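Okay, handing you the structure first.
In this view, the complex is presented without one of its protein chains, the others remaining in place.
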Amino acid sequence: MSIETVVAPLAGRQARPEGTIVRVGGVEIGGPAVVVFAGPCAVEDQAQILSAARAVKAAGARVLRGGAYKPRTSPYTFPGLKADGLRLLALAREDTGLPVVTEVMDARHLEQVMASADILQVGSRNMQNFTLLDEVGTCRMPVLLKRGMSATLEEFLLAAEHVMKGGNRQVILCERGIRTFEPSTRNTLDLNAVPMLKRHTHLPVIVDPSHGTGLAWMVPAMALAAVAAGADGLLIEVHGHPSRALSDGSQALTFEAFGSTMAAISAVAAAIGRSIA
Amino acid sequence: MSIETVVAPLAGRQARPEGTIVRVGGVEIGGPAVVVFAGPCAVEDQAQILSAARAVKAAGARVLRGGAYKPRTSPYTFPGLKADGLRLLALAREDTGLPVVTEVMDARHLEQVMASADILQVGSRNMQNFTLLDEVGTCRMPVLLKRGMSATLEEFLLAAEHVMKGGNRQVILCERGIRTFEPSTRNTLDLNAVPMLKRHTHLPVIVDPSHGTGLAWMVPAMALAAVAAGADGLLIEVHGHPSRALSDGSQALTFEAFGSTMAAISAVAAAIGRSIA
Amino acid sequence: MSIETVVAPLAGRQARPEGTIVRVGGVEIGGPAVVVFAGPCAVEDQAQILSAARAVKAAGARVLRGGAYKPRTSPYTFPGLKADGLRLLALAREDTGLPVVTEVMDARHLEQVMASADILQVGSRNMQNFTLLDEVGTCRMPVLLKRGMSATLEEFLLAAEHVMKGGNRQVILCERGIRTFEPSTRNTLDLNAVPMLKRHTHLPVIVDPSHGTGLAWMVPAMALAAVAAGADGLLIEVHGHPSRALSDGSQALTFEAFGSTMAAISAVAAAIGRSIA
Partner (left out) sequence: MSIETVVAPLAGRQARPEGTIVRVGGVEIGGPAVVVFAGPCAVEDQAQILSAARAVKAAGARVLRGGAYKPRTSPYTFPGLKADGLRLLALAREDTGLPVVTEVMDARHLEQVMASADILQVGSRNMQNFTLLDEVGTCRMPVLLKRGMSATLEEFLLAAEHVMKGGNRQVILCERGIRTFEPSTRNTLDLNAVPMLKRHTHLPVIVDPSHGTGLAWMVPAMALAAVAAGADGLLIEVHGHPSRALSDGSQALTFEAFGSTMAAISAVAAAIGRSIA
């Protein structure tokens, strides 16, 4: 079995050959323009999230990302600010007007998360948490579904099918790196996934070069590569002071680096006949 | 980072150098004897689960396995009998006296599942579903935690740490095959994991050769190998009529094959100074 | 160990911080311009190689690729035309003026291959054939070294170090896809390798999207992505009639598709401040 033969009547390309556009707060994801989602890995405090939200907006990002509930491999690392983090995200949204994407880890948090979010993120570790997929499938809010770290593309598409079968057709797929034998990067960003997914599904496909490399200095090159490969958007971690970040600081861009990356993204998008949203 | 340096004060070997024994219905898992868990992939109907329970008990299994809630890659395949399946498992337990292990996929099902189960299974796809781990961590029932299909051993141990941090110290680890490039088997059974885990944690370690190969004819050889590698138990799929099974029939042993496999397991256990529980 | 700590005094970036430029027949590989190597997987006959050589030259390729000695997984598939293939490559070189890259599999063929080639290719399967590396290390001809299909970047760099230790400093590295669990493509093109290698070595780095995907329709997107990631060149398979190709036809571009791909490559190169050589 492979994505070539997958049975996905809702997510499969044939269901909507013209492609799905997900609309959030005036932004169109899956349309001709490339959409940049940016912000810190985790919400840490009010000053941090507000400054980051303003900086990424000024540089051209159209969606603010930020984690309030954080899945953590070890129970002894920072788990996110939870409800307080959600409150700060809502504040940053109000301040900047940027729609917010944030992760939901538990169906019981859905109401709370939806009050602060405009897009619900289902993380890599939950790509096959089928009860969570079913729950977000009943929501009327777009879902950003991240690929599991060793999920095949067929499994990824079928995870989207789970969400859509519940009635929610607003799904955005996100490639974020897979697990291989290479130790020098956190993950191996799989850009083959972009054209392959675009061929087999009508859903928008975005790329997260921050998790896909784990190294801030590699993010700009891989962001450009993702756009050139045909990605409909990018998810980029940005932090005012990466070295002081409570999680994943090594992969966060500074405001300055994010600004210059946006300019480069814009040039590559133009080269392939697209623009930045 | 690797399992050599993991910070796991509860799950790490040093916390309990003598090893943890999990006791369920008169069976000791993690003691000198090798414990065999067996039964069908999914509960299908009363006749199927009762006949399987009786057959595996007669052949020497000490725990009955059977799925009522089934995580399924595609939303269009058999999802299990759910509450009805749990009821049938309870019936089979009453009939045979065998304790039952079955999967819980959703914290909201816990009460229901615990009424029919003696061991709560957390499946591979949920190994890093941290809200589920937290929930089973608050239960007073042993947990069988299956390794994620591309989880490192460090991540596996930290998933156990999540459960234990909630207060539940009765965790059994289960190696069930990892994802590699090899297409001829469903997964690649990683028996290196057995001695490595035994060195770094005091928790019992069992092996699932059914998922680890996906092929019934390979299960006996790999079951023996797992015992020789030091596994504390085995999780084996058995079905009265594998070709008619509603899920995973290709990896299920017939009653007859299971019987002869038990005899072989017993001989290998004896060769390394252990017995079958 | 990883590429971050590798001991490679000859291949390591510090040995030549300004970067190495490999010069072949008037082309500079590793300089500001992106160089395209193109041609058929295997030389099949005079008409085929001549037409392909003329077509790729007309479209802007600067180096002709073509296999005369073909490593084949099965001994029952087409092994290449061998000496006859080399003769035809020399003919195509004379006809078009394009320098030729072709694979050498055996040190005993070196003299013969060098008479028809301008760049010696060491294939993926021979990346750690150390006797072959030593031999090409004594030659005065550039070497195109392809990454092994599961080689770490550290091992890849050390393979280059083997060649350079013999005295040959003209090494070009080629990423061509790694082996993962994904079945829908032949390999997973690892573009993370491009910035990572460029940081740790001064050698030129090129990318082969044909082997990296195995699917002609994916080659254009991944060629653009490779350029955007910073590749110094591309190695692209082109065939006059892909469906009739004796090897790897499914990944070969037609002349027409190659032409339009070249135009797109040129635009992306310009967007990042480079050009096509």
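Here the chain labels run A, B and C in written order, and each chain numbers its own residues starting at 1.
Heads up, the rule we're going with is that a contact is a pair of C-beta atoms (placed from the backbone, for glycine too) under 8 Å apart; a residue touches a chain by one contact, two chains touch by 3 or more.
As the structure is a computational prediction, the values presented were derived from the model and not from experiment.
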Hidden partner chain, touching residue among B:189, B:246 or B:277: B:189
Residue of A:179, A:239 or A:274 in touch with the missing chain, whole complex considered: A:179
Sole contact to the chain not displayed, among C:20, C:129 or C:213: C:129
Per the touch definition above, residue among B:4, B:84 or B:256 touching the missing chain: B:4
Chain not shown: contacting residue from B:103, B:118 or B:154: B:154
On chain C, residues whose C-beta touches the chain left out of the figure: 7, 71-76, 105-108, 125-126, 128-132, 149-150, 154-155, 158, 161-162, 165, 179
For chain B, the residues touching the chain missing from this view: 1-4, 150, 152-154, 178, 180-185, 188-192, 194-196, 199, 212-213, 217-218, 221-222, 224-230, 264, 267-268, 270-272
Contact footprint on chain A, counting only the chain that is left out: 150, 179-181, 183
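Here, only the chains that are shown with their structure count from here on.
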Chain pair with the greatest number of C-beta contact pairs: A-C
Chain nearest the overall C-alpha centroid of the shown protein atoms: A
Whole-Å separation of chain centres (CA-atom averages), chain A against chain B: 34
Distance from the mean Cα position of chain C to that of chain B, given in whole angstrom: 48
Per-residue multi-chain contacts in chain A, two or more chains: 150, 154
